[in-house]
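A protein chain is absent from this complex, but the other protein chains hold their places.
Per-chain numbering from 1; labels A, B and C assigned in written order.
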Amino acid sequence: MTLPSLTPLTSEPVHAPSGPPLLEASGITVRFGGVTAVKNISLAVRPGEILGLIGPNGAGKTTLFNALTGFVRASEGRVTFDGRDITHAQPQVRAKMGMARTFQVERPFEDLSVLENVLVAAFLKHRGRAAENHAYDVLERVGLADRAAQPASQLNLARRRRLELAKALALEPRVLFLDESIAGLNPPGQQEMVALIRTLAQSGLGIVMVEHIMHVIMSLSDHVICMAFGELLAEGDPHDVAAHPDVIRAYLGDDHD
Amino acid sequence: MTASVTPARPRALTFGNVWISLALIAVMAVYPLLFGKSMNFGVSTLIFAGLAMSWNLLGGWAGQTSLGHAALLGIGAYTMTILATPERVPAFLGGPLAPWWGALIGMALAALLALVWGSLTFRLRGSYFTLSTIAVALVIRLVAINSDWTGGSEGLFMPELPRFLGLDLFDRQAEYWLAFAFVILTLIITHAVRRSRLGYALQAVREDEDGARALGIDPTRMKVIAFVISAVLTALGGSLYAIYLQAFEPHTLLELPISVQIALMAIIGGRGSIQGPAIGAILLAVFGEVFRTVFANANLLIYGVLILAVTLYAPDGITGLFTRGGRKLGTAR
Amino acid sequence: MTRTVSRSLLSLAAALSLASSASAQGTLKIGAVTSLSGRFATFGQMQQAGFRVAIEELNAKGGVNGQKLELLLEDDASDTNKALTAAEKLVNQKVPVVIGAYASGITKPLSQYMSRAKVPLIVATAVDETITKPGNAYTFRVNNQSSVYTRSLIDQLRKLAGLKTAVVLTSNDAFGKSVMTDVTKLLPAAGYTLLGKDTYDQGLTDFRPILNRYKAQNPDVVIFASYEQDAVALTKQVKEVGLNPRVMAGIATGFALPDFLKGSADAGENFLVTMVWNQDVRYPGAQNLYTRLKKALGGEEPSQHAAQSYAAMLAAADAVRRAGSADPEKVRAALTTTNLSTAFGPVTFRTYGGYQNQNSVVGLITQVQKGKFVTVFPASASRGKIILRR
Partner (left out) sequence: MDSAQLTAFTQTLAQGLLTGGLYALIGTGLSLIFGVMKVINFAHGDFLAIGMFITLALFRAFHLDPYLSLLVAAPVGFALGYAIQRFVLARLGDRLSEASMLATLGLGLIISNTLLLTFGAQPQNINVPYAIQTVQLGGVQLSIPLIVAGLGTLASIGGLNYLLYRTELGRAIRATAQNPLGAELQGVKTTNIQAIVFGLGVAFAAIAGVLLMPLLYAFPTVGENYTTKAFIVTVLGGLGNLPGAVVGGLVLGGIESLGAFYISNNYRDAYGLVAFLLVLLLKPEGLFGKTVKRV
């Protein structure tokens, strides 16, 4: 298998998002008993737009992520997708409408092969041999075609990440939620994943990314939201947010602490 | 990133290991020639092999261990027999129904029960579901014992039945081939599920429900579908069993040990493989017969030891021993 | 693993395959199916004793048609499927007649199979009405149908003056159900008003709520029909809650077990217990049979089931002798003209009152007097008088 060519990390945004927002969330609040994990966060994603979600550990990024994808009930606020209210829709309903997600901790179906893992997703919109061919196409896009027959349990971290992505892509989503799919990969792995995300956005997919690696967020996102302790800290163009004093303090702590 | 040549695409969507099924069918076809005189043993073994296969659609594929399938067996048996008995058939049907119509109606009732029962209880995880199946089956047993239209605790006798495709339903040879067809039907359906969207969805749900929901799969709906198919086939098996017994009562047909026997056959045979339950049923029937004659009083003791041994040393059941790479079908985590 | 599987397949083939035909090998084989293990093991062992004592007696008198008798006893492990497989094995071994099984639930499918296999089946213990009503041409029953117990009790109650009210509690199996139907139909005709009637499920051990209700109703007569293992618990709880009717009656099964006397101790005193045989019954040879059965059971007290099985074996041998051959069809014909007197009582298979090939057995009523079953009814067989509790 030839090593993919290294694509230099350019700093300009990938692709100007176009058309009305696909996914809109307004005033999302999530409370577990007395604890408010997410407080009054609003965001919108347009086709082709990459929305970066950053913030120190425990800022509530993943909780927000799970609320948007239906794995956690939002205590307040409203989420619409393509104009339809999906605030309390089950994850499987959202998947059918065109929302797909990866999990921070990979959860492949251990006993199924790589191809079969993707096939489960491909069956959403395809039947029989067509589903299998679609699954193969997706595997080729993420560079796992050669490992199709291998049980998912035998994949290394990078390939498990790619499998997560492949399963999400096989749903042919219109909005893709990536939960730290780049963290922990070696540099070449990161390069490939960034390149892949770039081409996905160019093909018109709306992407919401939770990520810690700053230069990846900076080079990919059209719009960034920074959260701390469950609340919105700063929002806007990646570079402005990166320069924002509160964001720096949240990440690096005060110089006179 | 495009690979130079499209690598050969090994197919995942296969019918699974068809060779074992063909071998199994061959063995079942040869049996009457070798043991032509031992048809009772043959018919009851095949019926229970089919029942274990039917149970496995829910127990193995969907990972929901049921200990209440005797109730579904009973619905198949009772419905067909009641509708075939002149004095018991409801008046508006105007006369007794032929057994095949009765069996179909029994299958429909079992499907309805599975639909309601499943959608109520599949919200429950693992052992809760198993406990609910015990309770529902015991309630159905109490209804059968205490109501007259089911013959109460005296049960029912099989009335004279019309010929089915020219076959005398009470001739053991005919019953053998009907049971043979029943096992083949369950094999075909299991192979089809193995290759279908339902099959993969069930395996996904069994491995990781949340992971499956993220891929657009509704776990409860999938489990209910598996339960309905399992119930329909079990009811069909119940109708065959009623014809074989020709007389049955709640205390023999609807007891917990029958549900446990069906489940054990599938689990000991191996829930992981397609043919495991049928193989398990046949082996247990053979061991049961050998122990019955050889060990007399101690045969149930040896049976218990066998069950414990399989659990400890053959986690994937007997077939799991042979197919080391056999897929591990644990219960829903 | 595969080696052990093939070896057991071989031993199965041996077990299922044809043993030599019954008559060729010099002994006349009589088939029998009962529960030597599982839930009904107690009664299976009683039947085994009865069969063995009969075979010894017959072989001592030179066997049948010059051949010694051999018992082919199969254990059905209290399981219907195993009983059918066992019966088929016996049919394949060309036995002229099969005796069994113990429980009604197993005997009914067995009788259907035997009539299809055209080999006569003699039932010795199962009491379900439907076995001989309508029954079939190949099924003969030595023991009584359950209604005999109830009718003989009600005939006796009819004679007792000054008793007006009654309650009945039965198990919810076929036996209990038929007792319940007979009691609710016949008791009013005998001048009683039925104050309460309940059934209970297997495994229940706490009867106090029902007994409390009966105590409040203060009936003259209380009638029980129980699962085998519940008779003692029920009797003890009657004493415990202080239910003290003028007549207490227990119908067969658990009450007719010798263990009932030991188990209930004085709580069972002057209970009326219906059965069809008792060691003190005035039938010729009854005492002698009792001692032989007791020896065969290794000192355990024999129940009526042992005597019934003994009589069934005698009837089978007698039919084969009169048929002059081991051909099942001839033996079946001979059975219809059976007229035998045994220590269990007379054995004739008649068709009457909707029953077919049913032996009409005289229902005995015994009373527990000073810890022993004393036959008090009918007069011809009785050894003592009924004592009313108050």
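The rule is short, and it goes like this: a residue touches a chain if its C-beta (ideal position, glycine included) is under 8 Å from a C-beta of that chain, and two chains touch if they have at least 3 such contacts.
What you are looking at is a predicted structure, and each value in this text was computed from that prediction instead of being measured.
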| item | value |
| --- | --- |
| Chains shown that the absent chain touches, full complex | B, C |
| Contact partner of the left-out chain, one of B:98, B:115, B:185 or B:256 | B:256 |
| Residue among C:200, C:271 or C:377 touching the omitted chain | C:200 |
| Option touching the unshown chain, where C:34, C:172 or C:338 are the choices | C:172 |
| Positions on chain B contacted by the hidden chain, ascending | 65, 120-128, 130-132, 134-136, 138-139, 142, 146, 209, 219-220, 256, 260, 264, 267-268, 297-298, 300-301, 303-312, 315, 330-331 |
| Missing-partner contacts on chain C, residue numbers | 37, 39, 41-42, 44-45, 169, 172, 198-206, 208-210, 212-213, 216, 228-230, 232-233, 236-237, 239-242, 254, 257, 259, 262-263, 265, 267, 300 |
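As a working rule, only the chains that are shown with their structure count from here on.
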| item | value |
| --- | --- |
| Neighbouring chains common to chain B and chain C, by label | none |
| Identity of the most central chain, Cα criterion | B |
| Where chain B and chain C are represented by their mean Cα positions, the distance between them in whole Å | 36 |
| Of all residues in chain C, those that touch chain B in their complex | 1, 5, 8-9, 11-13, 15-18, 36-38, 41, 74-77, 80-82, 84-89, 92, 104-106, 108-109, 111-113, 116, 128-130, 172-174, 176-178, 199, 201-202 |
| Contact footprint of chain A on chain B as seen in their complex | 1-4, 6-7, 9-13, 197, 200-201, 203-204, 207-208, 210-218, 327-329 |
| Residues on chain B engaged by chain C in the complex (per definition of touch) | 34-35, 37-41, 44, 48, 142, 145-146, 152-155, 157-158, 170, 172, 245-249, 251-252, 283, 286-290, 292-294, 296-300, 318, 321-322 |
